[in-house]
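Apart from one protein chain that is not included, each protein chain of the complex appears where it belongs.
Which chain is which? They are A, B, C and D, in the order written, and residues in each are numbered from 1.
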Amino acid sequence: MAFAAFQTAEVVPQAPRKRSRIALFLLLPGLLYLVLFFVTPLISLLLTSLQAPTEFGDIGQYDYAFNWQNYVTVMSDYWPHIVRSFGYALAATVFALIFSYPLAYFIGVKARRRPMLQGLMLVLVIAPFFISFLLRTLAWKQLLSDESFIITSLKALSLMAPDAHFTGTPFAVIFGLTYNFIPFMTLPLYTTLERLDLRYLEAGSDLYANPFTVFRKVTIPLSMPGIVAGTLLTFIPAAGDYVNASRDFLGGPDTQMMGNVIEANFLVLLNYPAAAALSIILMAAILVLVGVYVKRSGTEDLL
Amino acid sequence: STGGGQAKPTAAADTSATDKTVNWANWAAYIDEDDSGAYPTLERFTEETGIAVNYEVAVDDNNTYYGKVKDQLALGKDIGADTAVLTDWMAARWIRFGYTQELNHDNIPNIVNLNPALRDPDFDKGRAHTLPWQGGFAGICWNKEAIPGGIESVDDLWNSELKGRVGVLSEMRDTMGLILQQNGVDIAGDWGDPEFDAAIEVLREQVESGQVRNIKGNSYLEDLKSEDTLAAICWSGDITVINAEAGDKWEFAIPTAGGTLWNDNFLVPIGSPRKANAEALMNFYYDPEVAAEVAAWVNFITPVAGAKEAAIAIDPELAENQLIFPNEETLSNAHIFRSLSGAEEQKYQAQFQSILLGA
Amino acid sequence: MSVREFAERGADLELAGIQKRFPGFTAIEHLDLTIPAGSFFALLGPSGCGKTTTLRLVAGLEEPTSGRILIGGRDVTGTKAHERPVNTVFQSYALFPHMSVLENVAFGLKRRRIGDALGRAHEALRLVELDHLAQRRPAQLSGGQQQRVALARAIVNRPALLLLDEPLGALDLKLRRQMQLELKTIQEEVGLTFLHVTHDQEEAMTMADTVAVMNKGAIEQMGAPAELYELPRTSFVANFLGQSNLFTGNVAGSTDAAISVDIAGARVTVPAARAQRHKGRVTVGVRPEKVTLLREAPAASSDRNVLGPGRVIDVSFSGVSTQYIVAIPDAGTVTVFAQNTGSGPVVGEGVEVWVSWPVEHGFGLDDVAEPSARFAADDDTTSIAAQRREELVTELEEG
Amino acid sequence: MSVREFAERGADLELAGIQKRFPGFTAIEHLDLTIPAGSFFALLGPSGCGKTTTLRLVAGLEEPTSGRILIGGRDVTGTKAHERPVNTVFQSYALFPHMSVLENVAFGLKRRRIGDALGRAHEALRLVELDHLAQRRPAQLSGGQQQRVALARAIVNRPALLLLDEPLGALDLKLRRQMQLELKTIQEEVGLTFLHVTHDQEEAMTMADTVAVMNKGAIEQMGAPAELYELPRTSFVANFLGQSNLFTGNVAGSTDAAISVDIAGARVTVPAARAQRHKGRVTVGVRPEKVTLLREAPAASSDRNVLGPGRVIDVSFSGVSTQYIVAIPDAGTVTVFAQNTGSGPVVGEGVEVWVSWPVEHGFGLDDVAEPSARFAADDDTTSIAAQRREELVTELEEG
Partner (left out) sequence: MSGEVQAAAVLGGLGESQELDSRRPGGRVRGRRLGLGDWLLPAYTIIAFVFLLIPIAYTFVFSFNDSIKSNIAWRGFTFDKWLNVCTVEGGAVCEAFGNSIIIGIAATVIATTLGTMIAIALVRYRFRARGAISLLLFLPMATPEVVLGAGLAAQFLAVGVAKDMTTIILAHTMFCISFVVVTVKARVASLDPALEEAGRDLYGSPSQVFWRVTFPLLLPGIVAAALLSFALSFDDFIITNFNSGAVSTFPKYIYISASRGIPAEANVIASAVFLFALVLVIVAQVSRAARAKRLANLG
């Protein structure tokens, strides 16, 4: 389980028991639930993705078939959205990481001696959770609209071209994604940094490493589990998000992501096979990326 | 198979006799409203009939509204609205799929006031399922402070000075209707793929170049208000409403090459258990005086005959308002988008949607 | 001396007038200390007395509030940890968990860009007989092995001064004794200056050339192990470094050569040179192994002290020796160790005995011992530390 | 005996033909053991030898693969943990962190619905002198205090049998010695049967009436501590229980009274009754404290063995005694302990010496000792345990 690494408490070795009846009783209800409401929908999504339009049918009418061309079609129609989704998600992940690392470091390491302050800062990090995600995004949309104080000031300071605008651009969407997922990045980072044993850093400086080298060779590698968790928790939902890029929020026509395409196909175009095929592609791509990433970062034992 | 329209759902049993409420899903800026945000005519309706109205601005765009409720409709379930207001072509789809309940005209005696020209549309002969709420034009509008000189045609929207500040509607028939007319096509007439393709290219170019800031449903009003857009393709009466709300800043015009003309209709969704209440509501708004009062506020074309006379009683100037009571000349410049076959619908919608999605 | 060079041999360390205050707590009041180059110096003391703090000051991980630190004559007070020719073997080893054993050992060399870091690291690992595990991660090693890696990681840099902060604290007794021997052997082989911190008196005594006993941030007594053991100057040292039988009474007579103290009616004589105080109320003592048990009252003798009669209240066999506890009315209990050169206990519980020891082995303290409670060690390191932290936090929040 | 009753006094414990197999690993091959009521029995052995497993079998936390367990004559093999009149003081105490000290102690009484649980709990806390901390949480106690609470929590139930699984393992040396005394005192006061598990030989010897030395799942030798110490039967026991000087050679002659063994050309005599084997290649030994150092070759004597000459290669002072290591060509090294009754070492390093000991203190073993490696204890409990767990998991998942 990728995320099990971030638990706060020490793991106590457990003598594993093999008492399958109790285990079965404990596992069955939950697993059955997931089979029913997670696995089955995925399978039906897979089947839907292979449907073909009903002959002489009305809009939105399809029959089961083995129409794998759906995948080819959506790939060729929507490849820019696929690329865009992963591009935006990647950019948001990188920005969130850059933003969050120093913050998490301060809370987890520098503020260790002051539990009250640490607690307060953690509350502030999760504070955005308390205000609906949508409202926060809308707040930014207003704060960054063309005639807003921020944008007009930037223009007055010539930091922005006079005819430029922010909302509806890729920057706005990436900005929104970044902002919205910062807590998801900061908290796992905080969790590992909070547990970072400073004696390793001292050992590093005792062994002639200057502060920068200690950071590079000791701090970063030791906080890798947090980095991996944070980036996954940011990247996965960001890649599938459709609120930030929605035309009613921070996006415009040329910033639509896969989530928007899936939504439009499901709800507007009533092209269910296309929506399903895109969903399957999105999920498969994420799984492949996560797998490669976790392997690469040497944290596969977390899975 | 997914999607609706095959095994037709059956209508819910009517509990109006005991349940004195009605849920109404409508578009933004589409009813009279006072300064406190209350709806005077609705209050009057409740007073007169004892039926409480739950008025919800739930429709932003025909397609997205349909997307939200279609699964429930297919199952014949309550969608949370006892009457929804939808545009002709969408209403036609609902009727085709069996998603509407047949109206009992006995409950709507005021139906006699229905403008005769609207009595027999091809999608609903004899108005068995629908009743017009308002009609209107799609045209162009602009921010008078930002564009003091005003604009006249769709082409003016493509002026580079407005780059990134132009909005167009997600309603395909309106946006494409205006562009087609700008291209010299008679949208009510006999046009086909080549004309549509040419028009879509115009739109595509403007979207891709960034000239068009956004493509939206009724929420284009929010962009106008926040001034993210300074000019847009808009619906006629809306401008009056936002002028009243946010200061007299905007102006509407039917473009020189022609605007579109359409009607939005009441219908009763198949799962609604309060059809009689919905019919009482329709009946109420078919009273010419009530219709005039609404019209005075929303500035859309009222389908109720006799409303003009009632309006003169309120304010004689209203009768001259071309957006409410268009004369022949005005009407001659607006056209009804011809009906599309199922295949055309699917194809044109997909082409249009691909622009919304920025592919 | 630059950290780029290898130290040929150890350098000496001088702490002059060191004081260290933490917010709200003075860990070290005033410390002067000189450790000669090449020596194995042990800093011994109870939990919380300031040993680790002293070490951290030397390593540069903490800054003194006042005072100076000199290594090999050079003032390093202002330099940073990574600039000092000092390495530390941390109590918990602090081996980098994300690096192999080899990478750990090579870390310091690489930072100093010393050629053939890996070769030298292998060499250091051979010294501690762990070269065959060079590719393992620290977590895959046993406690003793980790300890040796930590040692190798420090020694490979040939620091002028090697600091060891209770490096054996985590090991069990048997392994610990074994590692003590190793450490000593290695120190002799490489000839560096070792500053070893521990709270295990036996460890300090068997390993070090010089032992300093620290208490509450100050050094109470310092010297060669045997010297300290044979002639403790304070009751703290007498009890901390091995066990002692202490008796408190008034000086009843004194000559140039000796003083004699009245203990429960008997006279206990201590050589004047071995007594810190020569009049008034004093505490005198003797080590349990210096005391002999007698079944009969001995004839009076000027070179032996005798107390008794008393009763044996506990006999405990521990293999090598047997420990007798004798209760003597008014004088308290006396502990006697007798090596089991023969077999079986000489006397059983309840037997009436006298205890006696040569005058030359008695000592007189500088302070007066106080009786200790039944459960003396109620507060161990952890709880003291927790309590201190608590206080600190409170203070910080208020301050 | 039902668990509802208080035990008046300890009950005896009998393990008959116990075998315990874990998937893929046999922890106990065959174990027979009888512990008489009211005794303090220590089970001693190296890490992983099966001590904890034995205890868990008795407590009912583990089921034996075969064999029977009888407590006070009653077969409890098939009963569950909560039905046995047995209580355990766990290695890590296992105090419930969410309950106060008092609630912890009263827990067992409440489960058995015994009247005045709190009153009795207070009483038990008074016994361990902790009644004043009754309202604290375990986390707020020091290690020693926690240990006493664990003891009170078990003792308050007056179990017929009290199991102690290395209850002192987590304490530091000083506190540990103190707690040993306490534990012994309490056992004598309450008169219960204690089964104490430890791997600290000194602990076992000072506390127990009977010590059993366990190795690889079987008991190698059992008896009174002094008996075991004076006459170890195997090289494992000889080395595990204190230190031994062992010499291996061929029996060169034997009489009814004694055997004599050829060691590096010299004859070493061992009383026949103290030798397990009387012919062939045998290992004989003597404890270091029984050996004396001689500066000159002594006159031959039939009641003393002599080896030498050799050279002193290490002298180490540890306070109470001094340890000398003497290298004797062909015979290996001999360790000699000399209690510091006088002061300072008698001989220095490099001096030529002979070693000698009374014939009556030698012993002959049942097996032949093997030389051990420089770093013997490479694998400590933790790493062995981790490795075992790993293997187990693999196996379970495959099986």
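The criterion applied here is as follows: a residue touches a chain if its C-beta (ideal position, glycine included) is under 8 Å from a C-beta of that chain, and two chains touch if they have at least 3 such contacts.
Just so we're clear, the structure is a prediction, and the values are computed from it rather than from any experiment.
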Of A:L122, A:I151 or A:L222, the residue in touch with the unshown chain: A:L122
Touch criterion as defined above, residue of A:I59, A:A92 or A:I286 at the omitted chain: A:I286
Contact with the hidden chain (one of A:N70, A:T169 or A:T186): A:T186
Missing-partner contacts on subunit A, residue numbers: 1-4, 6-12, 14-20, 22-23, 25-27, 29-31, 33-35, 37-42, 44-45, 48, 99, 102-103, 105-107, 109-110, 112-113, 115-116, 118-140, 142-143, 179, 182-191, 194-195, 197-199, 202, 205, 210-212, 214-215, 229-230, 232-233, 236-237, 239-243, 248-249, 258-259, 262-263, 266, 272, 275-276, 279-280, 282-283, 286-287, 290, 303
Contact footprint on subunit D, counting only the chain that is left out: 3, 59-61, 80-83, 86-88, 90-92, 94-98, 107-108, 111-112, 132-133, 135-137, 139-140, 153, 157, 393, 396-397
Chain not shown, touching residues in subunit B: 2, 28, 33, 35-37, 54-58, 60-61, 69, 71-72, 74-75, 77-81, 216-219, 221-222, 225-226, 245-246
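In this text, only the chains that are shown with their structure count from here on.
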CA centroid of subunit A to CA centroid of subunit C, Å: 55
Separation of mean Cα positions, subunit C and subunit B [Å, integer]: 91
Shared-contact residues (touching 2 or more other chains) in subunit C: none
Residues of subunit A touching at least two other chains: none
Complex contact set, residues of subunit C against subunit A: 3, 59-61, 80-83, 86-88, 90, 92, 94-98, 107-108, 111-112, 153, 157, 392-393, 396-397
Subunit C partner contacts - residues on subunit D that touch it in the complex: 129, 140-145, 148, 171-175, 178, 182, 199-202, 205-206, 225-226, 229-230, 241-242, 287-290, 316-321, 337-341, 343-344, 360-361, 374-380, 382-383
Subunit A partner contacts - residues on subunit B that touch it in the complex: 1-6, 63-64, 66-68, 70, 93, 96-97, 163-165, 207-208, 210, 212-216, 219, 226-228, 342, 345-346, 349-350, 353-359
